[in-house]
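Omission of a single protein chain aside, the complex is shown with its protein chains in their original locations.
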Amino acid sequence: MREDVVSSGLRVEGLSVEYAAKRGLGRTRGDTHKALADVGFILPTGQTLGVVGESGSGKTTLGHAVLRMTPVSRGRILWDGVDLATLSDRDLRPYRRQMQLVFQDPYEAMNPRMSIGRIIAEPLLLAYGLDRHARREQALRLLKQVGLDESLLGRRPRALSGGQRQRVTLARALATAPRLLVLDEPTSGLDVSLQARVLNLLRDLQTDKGLSYLFISHDLAAVAYIAQRLLVLFQGRVMEQGPTDALLRHPAHPYTAALLAAQPSAVPGRAPKDPAPAMNPVADPVPGACVYYQWCGKALPRCRMEAPDLTSLGADHLVACHYPGHETTSIH
Amino acid sequence: MTKALLWRLGNSLLSLALLVTLVFFMIYATPGGPAYSILGVHATPAGVAALNRQMGLDHPVWRQYLTWWDHLAHGNLGYSFTQHAPVADLIGSYLHNTLLLDAVAAAAAIMLAIVLGLAQGARARSLGRIIGAGQIIGYSLPTFFVGTVLILVFAADLAWLPPGGLGDTARSAGLASLWRHLALPAVTLALPLAAGLSRYFGHQVRDEYRQDYVRAARSRGLSALRIAFRHVLRNAVRPLVTVIGMMIPSLVVGGVLTESVFNYPGLGWLLWRSALEQDYPTLTAIVLLIGVLTILGNLAADLVNTLLDVRVRYD
Amino acid sequence: MTDDTTRAQPTMHPGGLFQRRRRWPATFGRVRADMGGGMLFLALVLFSWIGPLLYPHDPLAIHTHHILAAPRSRFPLGTDALGRNVLARLMRGGQATLAISLWASAIGLLAGLLYGMTAGLGPGWLDRALMRLLDTLLAIPSLVLMIFFASIVPLNETSLALLLGLVAWPGIARLTRNEALAARERDYVRAARQFGAGRLYIARVHILRAMLPLVIVNATFLMADMILGLSGLSFLGLGIQPPHASWGGLLNSGAGLAVIGSWWLIAFPGLAIFLAILAMNMLGQGLLARLEGELRE
Partner (left out) sequence: MTTDGLTLAVSGLTLGLTRDRRARPLVEDLSFGVARGEMLAFVGESGSGKSLTAAAIFGLLPAGVQRIAGSIRVNGSELTTLSERRLRAWRGRDMGLIFQNPLTALSPSVGVQAQIAETYRVHKGGTRDAARARARALLAEVGLKALATGGDSYPHQLSGGMRQRVMIALAAACDPALIVADEPTTALDVLIQAQILDLLARLQRERGLAVVFITHDLRLAARYADRILVLYAGRAVEEGDAAQFFTAPRHPYSRALRDAIPTIPATGGRLTEIPGQPPEPRALPAGCRFAPRCPNVGDDCRRTEPAMTFDGTRFACLHPCAKMS
């Protein structure tokens, strides 16, 4: 990766998150579950990186790890050149304000006993210690920013609709004037019409404030709408990353291709279906093989013997596959 | 799975060790110490000192603690000065009577609870309300009051059943007499248990009925009876095992009161008498025994649950 | 309130055939349960404290000519074996029983909250140690512990309240700890942490407040347990000592005599204990149902 690209912004290198696999009698030594293995990316200021993957791919863990909300096992999280992964909790505090998380389930992310006003004002109290009057004023401003009416201020979260809730959590995340937002499936629970509104709002906010987004989603179309770059995760490993356009037009990794084929893209009428590869869960990973080996429709003997490294296809396009974009008959 | 079982076993052993330690410090912290209570009004400083020496109570704490373990390991639970017998000998027959009463009461309570709970859960609106009212009354009724009233009605007034005891001749007089003596205490003891258990089970059944799979079963044309017995009941009984394990403390508490009311010669009755007479060795031994039984009961419930069901639902 | 909940249309996944629907009018029955329980308890409190003002008779006075008198106009609830006025003793006994139970519940609630919060919010090893200890304590049923300690300490109102309270806290402690642990993992707590909230702020604002209603509701069940425990102890002769009156004590002294016909000696104290416990159980159950209804999404 080019060193000069990022002096400001986020740069993640070799990020790994491992959990001790717990079984019955406490921890068994050496038995770790790799939630993330050696993930790296660059997110320049004002841009959006889309993280795509299925459940269990580690995309939520990635979002949490970047914010140090989950313990990081290895790797560097460089924010304006400062490695956040090595900072103590206290040293981390000033940085926490600059990066906020928007949770997947907005209802869970709000204390049900608090009013919307208090929820939005909470970070103002915690980060700046503003007085009641100033907090109210700021809360009103934030509400307006996300297109909500001030009459909501006294309501409880449960009196709001799904779309309103998501915008409230967005307003709260914006309270500390962050520069980076980690958006964890911000639209997955929303109806179509509301989803469009949130996506548009996110775009506008980015243009207005020069925010960077780490946009996590399983919906490739939503990601494509908002992200300049994409990162495809499978079982905690990067399969492919690159500029959105290039990646979607010429997916190099078979997994990306499969995801793309499975997208319910708006094809009028009964388009001939690309059969998605058989994703039967296989009990144990084959040691030493490519993690996608058992699922891959294009696997060749080499894929079983040797896990591919992330290699460049040029123009910032990286892929972890021995035969990127390769058309052959599979051994399966 | 073996690991999970071992883990549970280890936990229980740790609890047992803690229990023994805890009980030791409970006695150790007794103001005046046991010597005072043994000697009672005749206590003089010299007499107390002599007795303390005799019982090893003048040793440092750690030594007493080790002796405590040593005695327990050898089944030596101390000597009851009021009953003039080794505590271990004393407890045996009382424990036997208590287990008999508890088993009868628990069996009755569990059966009643399953029937009531199923009816309540399946018919939450009409019948469930009535059963619910019965339950809250059932476990609000103080055992000792119920027992007294039962004696008043069935023993004193109607003279159908004996007012209490197990009767010296109960055993030799055969099973019929035993049942007659057991009837009133067992009903008294079972009533609040059945109320609590059936409430829990009723909620369990009702929650199962709210699950999607019940509606899915209906959408496939399965009959209400089939759904109740083949699907709902199977899922609802599982947690009941744990609850039956947790029932032991209530059984003990109810047992103490019931046995006192009916002068039933069980562990609870003995506990009560030794508390009134300040017979600390016996008291301590019973507290310890009850603790051990509770821990073992919970362990048993855990084991059964683990064997029945290793999976974690809806995780 | 009802309006808000029915108006909210949350549903994470749009559609979905049988999503659980909140039934709005169903709370009616529960509202009656907690209201009824509260009223009943209030009535017992009035009986015990205001009653003596309206019916000023000495509960300890001995009427030698009226031994074991059946209820009639002069002694509405009869007299006992020493010729003492049962109604007056019932009122005085109510004061003792209810006051001690209340104090004991307060002590138990406080102790349980402190212990539970420490375990739930402290480091993992502390939690494990405290919970192991709690499990062990819970292995000895509360009444057994009460009997044990009651045989040791001199028995008066203060010592009984302390004794009961100190035996009663483990249940509340466990509940508090479990709720605290669950709350710690809530997304809104993680969010607060991201805004720079410290441990104390989170404990105070998000955790304590979130679980306080539930804990307090459970304290009503604790109160029922305390009434039962105190009455049980007194019934066993290990509670309030004669000649002072308590409901359990009245039942104890009356039990033998009831068999020979003096039914009033056990009927009224027994009823009083039952009603007091019933009141607390109804109150607790009603409140719990409300709370669950409120939290159910």
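Labels A, B and C are assigned to the chains in the order they are written; within every chain, residues are numbered from 1.
FYI, contacts are C-beta pairs under 8 Å (C-beta built on N, C-alpha and C of every residue); 3 or more make two chains touch, one makes a residue touch a chain.
On a predicted model such as this, the values are computed, not experimentally measured, just so you know.
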{"item": "Residue among A:M114, A:A222, A:M239 or A:A252 that touches the chain left out of view", "value": "A:A222"}
{"item": "Selected residue (touches chain absent from view) among A:L78, A:L92, A:A262 or A:V286", "value": "A:A262"}
{"item": "On chain A, residues whose C-beta touches the chain left out of the figure", "value": "54-55, 161, 163, 191-193, 195-197, 199-200, 203, 218-222, 224-225, 244-245, 248-249, 258-271, 273, 275-281"}
{"item": "Positions on chain B contacted by the hidden chain, ascending", "value": "211-213, 215-223, 226, 230-231, 234-235, 238, 311-314"}
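By definition in this document, only the chains that are shown with their structure count from here on.
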{"item": "Inter-chain centre distance, chain A versus chain B - centres from mean C-alpha coordinates, in Å", "value": "53"}
{"item": "Distance from chain C to chain A - Cα centre to Cα centre, in angstrom", "value": "49"}
{"item": "Length of the line joining the C-alpha centres of chain B and chain C, rounded to whole Å", "value": "21"}
{"item": "Residues on chain A engaged by chain C in the complex (per definition of touch)", "value": "67, 69, 93, 96-97, 100-101, 103, 105, 107-113, 122-123, 126-127, 155-156, 158-162, 165, 169, 172, 175-176, 189-191"}
{"item": "In the complex with chain A, residue positions of chain C that touch it", "value": "4-5, 7-14, 186-188, 190-197, 201, 205-206, 209-210, 295, 297"}
{"item": "In the complex with chain C, residue positions of chain B that touch it", "value": "11, 14-15, 18-19, 22, 26, 30-31, 129, 136-137, 139-145, 148-149, 151-152, 155-156, 163, 210, 212, 215, 248-250, 252-253, 256-257, 260-261, 271-272, 274-276, 278, 283, 286-287, 290-292, 294-295, 298"}
